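Only one structure is covered here, and it is reproduced in the block below.
Only one protein chain is missing from this complex, and each of the others stays in its spot.
Moving on, here comes chain A:
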């Protein structure tokens, strides 16, 4: 059973505590929406969940495979859209048919023979999302996946996320725009800023 949980997570960047004592529990089909002001640690939390960053304290319990989308679009200027996806597919042991399906789902089929340097930022973002589909992971960690996307593409991503959850997948998503995520838990990173944990304990008492 797919599951993603965290308990007592504390993240230290340099000498600064970003958040402390953070926890959540997601089962298959669940979604978590991360909110909070700039610098509150949404991206740091994503990187901790993806395994790119060691938490200072606490633990992540991850049952299933995870795929991570960060702020960058790993698009090579000299590779075509199809070559990029073929590479990720080979790396993750996916089939060529998965690549075709991903191209189709993100309306990239017409762009398949285009080199990365000629893509617009929204098209690059769609290619990055295509990689997510090709990976076939159960847990999607999406750090601002909608940056640069037009409304039609955002709708498309919303339906992809919904389909992924319907199939038993988990989604953790941070965004600054409206994004339809029905039934999602919300986590405001501002509540876990250093020192706030003490306040919460006080309120509870």
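Everything that follows uses one rule, which is that a contact is a pair of C-beta atoms (placed from the backbone, for glycine too) under 8 Å apart; a residue touches a chain by one contact, two chains touch by 3 or more; residues count from 1.
By definition in this document, contacts and distances are computed from a predicted model.
Q: Refer to UniProt and select, among "Heme exporter protein B", "Na+/H+ antiporter subunit C", "Carbohydrate ABC transporter membrane protein 1 (CUT1 family)" or "VWFA domain-containing protein", the name of the complex member that is left out.
A: This omitted chain is identified in its UniProt record as "Heme exporter protein B".
Q: Specify the residue from the set A:83, A:100, A:158 or A:191 that touches the hidden chain.
A: Considering the complete complex, A:83 is the one touching the chain left out.
Q: Out of A:4, A:18, A:62 or A:75, which touches the unshown chain?
A: In the complete complex, the chain left out is touched by residue A:75.
Q: For the chain not shown, which residue from A:91, A:163 or A:177 touches it across the whole complex?
A: A:91
Q: Mind pulling the chain A residues that touch the left-out chain?
A: These residues touch the chain not displayed: 47, 50-54, 65-68, 70-76, 78-79, 83, 87-88, 90-93, 131.
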